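Below you'll find the structure, written out as structure tokens, and then a few comments.
With one protein chain held back, the other chains of the complex are shown just where they sit.
When the chains are written out, they are named A and B in that same order, and each has its own residue count from 1.
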Amino acid sequence: MARQQSKIKELVYIGIYTAIYFLVVCISTGVLKLTVPIFNSIMIPALNALLAGVIYLTVLDRVPRFGALTTIGIVMGIFFLITGHFPIAFVPELIFSLLADWLQHGTRGGKTKIYLSYTIFSFGLTGPILPLWFMKQAYINELVSRGKDQAYINHVFAAVTNVSFVISMGSIVVCSILGMWIAQKIYDKHLAGLRGTRS
Amino acid sequence: MRFNPLTKLVIIVLATFVFLANVSLMYEIVFIVFLGILLLINGDPYAAMIYWLIFSLLLLLSVTVFKNIHDTWSIIGSFLIIGGRRILPTIMAATFAIKHTHVSEWMRSLQRMHVPFDIILPLVVVFRFFPTLTDNLKNIIKALQFRGLISSKLALIVHPIRAIEYVLIPMISSADTVASELSSVVITRGISHQGIHTSIFGDHLRFIDYIVITSSIFFIAGRWLID
Partner (left out) sequence: MISLHKVNYSQNKNKILQDINLNIWPGEVTVLCGESGSGKSSVLNIISGLIPNLYGGNVTGEIRAHHEPLSFDDYASEIGMVFQNPKSQFINPDVYSELAFAMENVGMDQKTMIQRIDNVVNYYHAQDLLNRAMFDLSGGQRQMTALMSATMLKPPLYLLDEPSSNLDVTAIEQLRRQILDLKNEGSSVIIADHRLYYLIDLADQFVVIDNGHIKCQISRQEMRENATLLATKYRLRNLTAPRLRLTKTRIMRNLSDLITLEAHNLKFRYHCHESLIDIKSLELSNRDVIGISGENGAGKSTLIQLLTGMIKHHEGTILFNGQQLSRKQLVKNSFLVMQDVHLQLFFETVEKEISNGSRLTEQDRQLLESLKLTKLLKRHPQTLSGGEKQRVAIATALLSGKKIIVMDEPTSGMDYGNMQRLSSLIAHLKRAEILLIIVSHDQEFLNMTCSKVLIMNHGRITTVVTPDNMNGGIHND
């Protein structure tokens, strides 16, 4: 029973941090909606990675065992599912959070490992941008049905999609690393000092 | 009329299927009408009307203004319009899912689908705690204005990293108290009780649920047979 109660507290912690993480996702989305008029959603994972690192560090500190990150990923995924962001968004959340969790808790390594696992974790948010890719398919189909020829369509899309794909994915990596670096600073400044006083 | 959460999940999955599959315009229109009717029955006539209106508008635009695609602007424009039309069913399904379903119903349904307790409890906490967080965010912004640390809300966008420090540090450092308090409540209300949990809203499928689920199967089959 005693073990179960401390486990409940851990699960409540995970819920609270997931909620804060989700708030940052909302803030990132809101900021991008206000500043970038179109196709802003491809930048959401990157901006979020830049901002949310300090939550990631807190989770690692407060619930230092395998399963915490995965649970956050799955809960986020279900939240996406129920709130209908995009049901398939569930899949990357699950895969990347599990991978990050395994890397963080299942392997040896020092501080650099956190950068890598955080980057992987950040890819979990690519789910909500998957629709763009399928929208592209729909668009191509529409063009085909209007009798545009394939060469023209390829010409239109080749540059746009490849560039935006590279930008989107590359920016996640860069922003994750940068975000984690900033997070470490904020963490050392504030939360490392708080730890000693927690009972 | 109330729908079972299971039915709502089926509709979400169906909407995703339609989104992914390459369906004809006729199919699309029928499906939008179907989702709208579900919203009507669910008690959101206003939402249904709005979505129908948006769909008609997008449809109209794609056959008039963006009929001919030649320059960059028309490519971007038509892409957004076609894409928007495409994604509309999933948004409608989401509205259908969120509205008028209680957290306790979701919990019960997820439990029935054998989602483990370790996932359900954090999910309940997210539902419970998120409104508190948005409230906290508003108060933090007010506090920052009083302190003169920001002049307006826009200043937060200009310095996102500093903003995140201001916003997240108070939230994270109060998480300990909140976690203790919520854990106590959750434990004393018996959430860790082994065995079946029930829902006050009931969890059996009603006639209407069977109708909707059956029609979903027809929609999926129809994609291959008719379209």
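The definition used in the following text is that a contact is a pair of C-beta atoms (placed from the backbone, for glycine too) under 8 Å apart; a residue touches a chain by one contact, two chains touch by 3 or more.
Remember, predicted model here, so these are calculated numbers, not experimental data.
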Fill in: Contact with the hidden chain (one of B:S74, B:S199 or B:S215)
B:S199
Item to complete: Sort through B:N22, B:S74 or B:S184 and give me the one touching the missing partner chain.
Response: B:S184
Item to complete: Would you write out the residues of subunit A that touch the absent chain, in ascending order?
Response: 1-2, 5-6, 8-9, 189-190, 193-194, 197, 199
Item to complete: Spell out the interface residues on subunit B facing the chain that's missing from view.
Response: 102-104, 108, 124, 127-128, 131-132, 136, 139-140, 142-149, 151, 165-166, 169-170, 173-174, 178, 180-191, 193, 195-202
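In the analysis below, only the chains that are shown with their structure count from here on.
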Worksheet item: CA centre of subunit A versus CA centre of subunit B: separation in Å?
Response: 18
Worksheet entry | Touch list for subunit A against partner subunit B, complex | 4-5, 8-9, 11-20, 22-24, 27, 31, 34-35, 38, 47, 50-51, 54-55, 58, 62, 67, 71-72, 74-75, 78-79, 81-88, 131-132, 134-139, 141-143, 146, 148, 156, 182, 186, 190-191, 194, 198
Item to complete: Write out the stretch or stretches of subunit B touching subunit A in their complex.
Response: 9, 12-13, 15-16, 19-20, 22, 62, 69, 75-76, 78-80, 82-83, 86-87, 90-91, 93-95, 97-98, 106, 110, 115, 118-119, 121-126, 128-130, 133-134, 137, 157, 160-161, 164-165, 167-169, 171-173, 175-176, 178-180, 182-183, 186-187, 191-192
